[in-house]
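My questions will all concern the structure given below.
Take a look at chain A:
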Amino acid sequence: MKKALVMLMVVALFAGVLGFTPVRAAEGAIVQITIGSTKATINSKAVVLDQPPLIESGRTLVPFRFIGEAIGAQIGWNPAKKSVSYVLGNKNIVLTIGSVTAIVNGVKTTLDVAPKILPTGRTVVPIRFISESIGAKVDWNATTRMVTVTVAAAKPSWSTPIKIVLSAPFTGSGSILGTYCKGGAQLAVDEINAAGGVNGAKLDLITYDDQANASTAATVVRRALDSDKAVAIFGPNMSAAVLGVHALAQQAKVPMLVGATSPSLRYDTTHNDYLFRLRADDGVKVAQQVKYIVEILKAKKPGIILGSDDYCTSALAVAKQAFEKYGIKIVDIESMKEGDKDVTAQVTKLKNAGIDVLVGLTHEPEAAVVMLKVRQLKLAVPIVGFSAWGVPAFTDLAGDAAIGVISVQGFNPADTDPTVKKFVDAYKAKWGMEPSDPAQCYYDGVYLLKKAIETAGSTDPVKIDEALKTVEYTGVQGLMKCDALHNFTNICYISQFNGKTWKVISKIP
Partner candidate 1 sequence: MVLSDLLQNIIGGVTVGATYGLIGLGVVFLWQSIERINFANISSAMLAAYLFYTFYTQLHLGFLVAFVVSIAIIAAYGLALRHLVLEPINRHGGDKLEFVVATLMLCTFWLSVVKVLYGGIAKPFPPVFGEATSFVQIGSISIPSVYFWIFFVVLVLVLVLYVLLQRTMIGKMFRATAQNKEMASLVGINVGMTTSLAFMLSTSIVGIAGILLAPIYFVSLDLGGGPIGVKGFAAAVMGGLIDPLGTILGGLSIGLIENFSTLFISSAYKDVISFVVLVVVLVWKPRGIFNWTTKGD
Partner candidate 2 sequence: MANILETKALTKRFGGIVANRGINLAIEQGKTTGLIGPNGSGKSTFINQISGMFPPTSGSILFEGEEISRKPACEIASMGIARTFQRIQLFGHLNVVENVLVSRCKFMRASALDIALGTARVRHEEKAQFDKAMEFLGIVGLDGDAWKLPSNLPYGKRRALEIARALALEPLLLLLDEPAAGMTKEEFVEILRIMEILKERKITMLLVEHTMEFIRKAVDRVYVLNFGEVIAQGSFEEIERNKAVISAYLGDENE
């Protein structure tokens, strides 16, 4: 009985030493060992070594079989030549006991320390050399005397291009936006492809015109899903179009990354696990606009000029709430319709209401109409406009009348941040024009997708979708990470127009 118990313990011990399942190459692994200790971890699971790692001439030596199995390599032992070999993927390493010469992929390399057989009979090899030769990363922590070997997930290489679809407006009232959507996405795709693609596979961007129209967008998305078999869809960029089609992506379980900014596309409303937003939503922007008006401009009597569609009215709802939180009463709200060209009466009333700041919640042409009238009637208060007041479509029309206007923007090409500058320069070089919102978000979006595919180790849309929820990526819009509302970023700018460019007043966050 006692004998049986001992046997069991021996088996248990063995299991403790060798009982870890060798990781599969594709999965990657993190191996941690400590000098002089038999305790080690592989992917956070404790294992016990039969021989503690030791340092010789500044190099850490570990049992040859342990490291090979930990990183998932095939191990060979040739007793005649006294050589050890490791094969992982397309890497092949041969070491000889007592020799500083190693052969990596058929090429002779010289080691600092030769592999050797310890007096205990264990064969040890230099861990850094082995790890780095097969492409793993080695970190050394001097205080804890711990070595961490990170084996990246082996990159499966896909031969067929990875299809992604962009649905954006190229005709219709939003056509200029389509140009920017495509400009950003295509730039990222071309950069990625030039640098070798995603795990060796090229990205193939297919672009369709959705005319900023929900029914056309539905046709485009169905085509992307059914016939193109896209792994992810970028756009539509128009909120109303996204509302009409995001359920299609959900049904097909294909991630949809959009630059549409309506607050109604937040996860708490859509409950769509496949819908992600690539730039700050309008709710966030209006809140920041109000915050700036109250905290920096110290305005107490805001007046609002309001457009009539959903973009404007949902901005108003957020603005009302935000002002209320500060205990500030909006003294006058004047409305106009899209297409209105005379706002004499509205501006007169705002002026007579004694407002100390004009909050513009309209689209671009209406913003221009308002500003021309503001200048004509000499309404001399700060003007703080919503996102439509911060784009060329407004400043081109308003001309000099736009000088001095402050706007909340999703993107400002004048930002001096190096990542932004690099993007702006590349965009200009490629397209001969300056990028404007939303170009940056589709640019970031494609890079995000690349990272998600790499993390998922698969082009399966469901796995990409899972990965999108966890990946972090630092791009033109700073750190992008999926939050509870499925928004990747809340970045926005408060900027002021000086007649040529928008000077950044503050960048949030």
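Selection rule, in plain terms: all candidates are chains of the complex that A comes from, given by their letters.
We adopt the following convention: a residue touches a chain if its C-beta (ideal position, glycine included) is under 8 Å from a C-beta of that chain, and two chains touch if they have at least 3 such contacts; residues count from 1.
Fair warning: this is a prediction, and the values are worked out from it, not measured in the lab.
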Out of 1 or 2, the chain that touches chain A in this complex is option 1
Within their complex, chain A touches candidate 1 through residues 169, 171-176, 334-337, 339-342, 344-346, 348-349, 352, 364-365, 368, 372, 375-378, 393, 396-401
